[in-house]
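After the structure tokens below, expect a handful of questions from me.
The complex appears here without one of its protein chains, the remainder shown in place.
Right after this comes subunit A.
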């Protein structure tokens, strides 16, 4: 019980997390480890003494590393000891590595072997011999090469032991050679040159990294021992280390070779826990406190500027000279044994990223629910989700990388990273907030003996976070003044033919680059810059550069054009309309306000309408238009009238009166401005400037009327039309405001809506709900920053959908940031009561998704009835697989068949039956993403197409008068909606209909209510049930005569209840 009496949910969760990731040092497991290690030890000891080793063992490696004189006689290692996280009991699953330090004997090396990579070569040859004998032995199932912290010149061996325990995770033994006291430390002083090949005009340069790399091996065991001493017996510290490892591992941008690794985390914590770090961590702290202190230290401490220095063991403190030479490293953590920094691999950009992540984590802990547990430990922060732009460079066979040799002071890949980084900085300037470059050189399963040439297999990744969108999408970059000759020349050299001498408004004449493009294409500017610079400076061909920007835009385009480009003219038309409405004076009550409702007005419509040539006031020349659509989508506009006391009290009467008013308004618009009007009993549509607007009137009194609808067994209260209208109005204006704050919001919503529809979730997730979900990404971006590119935003949307804890938490979207604590309490209260009802009655389809906003605190507006928990399950599964695919597409080259289109192509096999429609009877055939065909299942029904409806006005009909033509224009006619509506009327509660309201040509059907309906028939043969299904499908076909192309019966529904 004691462990359960934690008061803080965060602590509770952390406990559970620790239980999950901590390694259980059970006797059976430790025995396994001990046995494996002693077997390995035994094998190594059996290697014959004085075996003569030459470079023939691994000629490729020796050649590539550039070493000479590498022969030596093999001697047994001085010691073979377990070190690292296993010995500290700080392993964080799932990586269970036991580090085995193999101390190479001094006799294998000459005194001067610290020069010219001789040490590294011999070190490798030594391992080759060990590998050879391990392979012969029975202890290892497999022995593989790996590298020490991604440093190619320092390989290590990874042994997959033959012995295994069923219940324990996969154990790996890493054999790490060390060189304790092999060389004289003073020869490896940081200001010395030990690689003779590195010189500039005969002047030798200090080999900082080379020396550090060797010093590391010299003191590897000592440092590990020191850290271990600090951690042993201090349970909280160890736990905090595991937490930090979990935290870091979730962040692929900092848990890499040029930033953090498990050992460095432990060193930082050891520093804070000892006298050197003034005991910032002390014994009285809890695990979470230690975590927080460490995080805070990383994020904010000023000590980093000078470096962290451990107190030297026994000897005098670090000398001044070495402090100065250490200064050339961006980060310094000087261990207790020698004057070198343990962080010599860390780059400035890596360190900045680390501090940034730590700071962000601290704010997560403060601001997020439950202490930010999910954000800090559970959310994966990988390149695709974190960075706004991801660029992948395929470097295979790109010789330029190692033109200078593979290893000088630093390795060629690391230098290349730096080169690309500085190029990107110069190219993007203040457009980018952070630029991160990683080139992992994994080599699983390859032969290091053959040299380094296979290290370019993995792509180089560039991640860019945009500073602000105004800066990032800037069209003109102003360079140096023309008079500044040197600078101007440099600028020209960098940009090549893109540089342009221009005269600006303020009279200055300066070098500049101009990235001219249409307004809606401006997000592509960054890609153009990157492509230009990389092609120009790295002699990469364009196909080797993959910049993830517009790969999903195919789903939003009409041909090659994005219909969002018409938004400006749409807003103009709306302005005209609202002005005219307000000026009307021949109606009894004047129009007091006009508010847009449709998503096209807030840039979140997947397909904002294009101006239609027939929906205008004047006559038109249709000859110019090749294909004129015969359908037009009306945009809803809400109007309010002056107050009056003469309104009727009855709900129906109110609606009728409203209609009468709207008809009057339509008539008046027609008379005054010649705007065509297309009324029905329920609403009035008017045409102007190529757009159709549907007028809706809001009457305040209606707000409180509730329609009483008697369902099957209970009374439901249905909000009145006015209530719905008013909610839509509030939603519309709030989202519009949000859209203004985050210009990238619109495109993300459009991608998300298209995705939802493309997978037949049109009925499951309302458009407004999608808007709110995406809004949440921008308003509560933790543990990220608000996304600044459509793909990053879309990926995070998919992850939110798939990872959010819908069953146990409400999603609160605080659009204007005005929800108070009380409001949240109220929302959570509503949520709890809705879940209680759910718990009591599992059949209850109360909202599976609880979306609360300031205008709708009980999640009644958009998610009251949909998605049901079943639909949500499907949504989550689809979102998860789409998100995984998307991340993969961003990070790796995918084989041909797994391309971007797959994200929007829904599998048709997951339904009981599929109805295919006549594609040329869809109202907007150009919106169809993929024509659906089925070659599975049983073909049950086939129908021919109707001739009564065509999505385009036929050439033969063009000749009629304009008035006739206008009559032909069908407002909001959607056969798909009619069909689905009819199905629900004719065959209620038979099945669930899945379809794409945006323009899919297929409908999925899944049987519903099998528990009640079919189980009755279970007495009869099951095959009979199938007959019923086929009959039902025929009825479905009949209901969609002229529209249904064919129906396939895929699989009988499961007959379990």
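Throughout what follows, a residue touches a chain if its C-beta (ideal position, glycine included) is under 8 Å from a C-beta of that chain, and two chains touch if they have at least 3 such contacts; residues count from 1.
We adopt the following convention: contacts and distances are computed from a predicted model.
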Undepicted complex member, UniProt protein name, chosen from "Trafficking protein particle complex subunit 6B", "Transcription initiation factor IIE subunit alpha", "Ribosomal RNA-processing protein 7 A like" or "Vacuolar protein sorting-associated protein 16 homolog": "Ribosomal RNA-processing protein 7 A like"
Contact with the hidden chain (one of A:285, A:378 or A:589): A:378
Residue touching the undisplayed chain, where the options are A:157, A:460, A:675 or A:1044: A:1044
Subunit A residues touching the omitted chain (full complex): 4, 7, 9, 12-13, 16-17, 19-21, 93-94, 246, 249-250, 377-378, 643-645, 648, 650, 652-653, 656-657, 659-660, 663-664, 666-667, 670, 677-681, 700-701, 703-704, 805, 807-808, 832, 870, 873-874, 876-878, 880-881, 884-885, 896-899, 901-902, 905, 907-910, 918-921, 925, 928, 930-931, 933, 935-949, 970, 973, 975, 978-979, 982, 1021-1024, 1026-1027, 1030-1031, 1034, 1037-1046, 1049-1052, 1054
